[in-house]
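One protein chain omitted, others in place.
Our next item is chain A:
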Amino acid sequence: MEQPQSFNANPRLFTPASDSYRKKQKSRLWALDDHSDESDDEEDTVIDEQEIFDLLRSITDPEHPRTLEELNVISRKQVRVRGNIVDVEFTPTNPGCGMAHVIGLAIVVRLIRSLPPRFKLNISLTQGSHQSAAQVMKQLNDKERVSAAMEVDALMESINTCLATAGRRGSYSE
């Protein structure tokens, strides 16, 4: 597929939140290639808003060499956990962003791989943040579409590239 032109050549950057990220209890070297299944860590990890945000904040944007947190695509207050229900809202960098579905899929894939299966996800786009918000949201919440997408190697390759940095969990000191 032809690589689209940048949808937002000069995105506004945000300073990462000053709230201290929660490091994993176990000492662990985060491989850049973050395919590890973290659900085996469940026992010593509380799954709350902070944990969900930590899982997502360092995902790299598909267009810019920046994290979703730096681009303010996602913030701590856009995550809600109620029992087994996880609500995540994200904000594409501009209303015409053609990568919104890729960003959304990266978020969904990251959570599917990281969370114990009992969690059910609701993904939304910030109201008014995108011209095709309803369409993107419907795709991301359709588990059949998501599971089919996860079987497409070419797509997963770009998703995995976005997720390669996710294990940093907000830590920017390499």
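Methods note: contacts are C-beta pairs under 8 Å (C-beta built on N, C-alpha and C of every residue); 3 or more make two chains touch, one makes a residue touch a chain; residues count from 1.
What we mean here is this: contacts and distances are computed from a predicted model.
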TODO: Consult the UniProt record of the chain that does not appear here and report its protein name from "Mediator of RNA polymerase II transcription subunit 18", "Probable cytosolic iron-sulfur protein assembly protein 1", "Ribosomal RNA-processing protein 4" or "non-specific serine/threonine protein kinase".
DONE: "Probable cytosolic iron-sulfur protein assembly protein 1"
Task: Contact set of chain A toward the excluded chain (per top definition) - done: 84, 117-118, 120, 138, 141-145, 147-148, 151
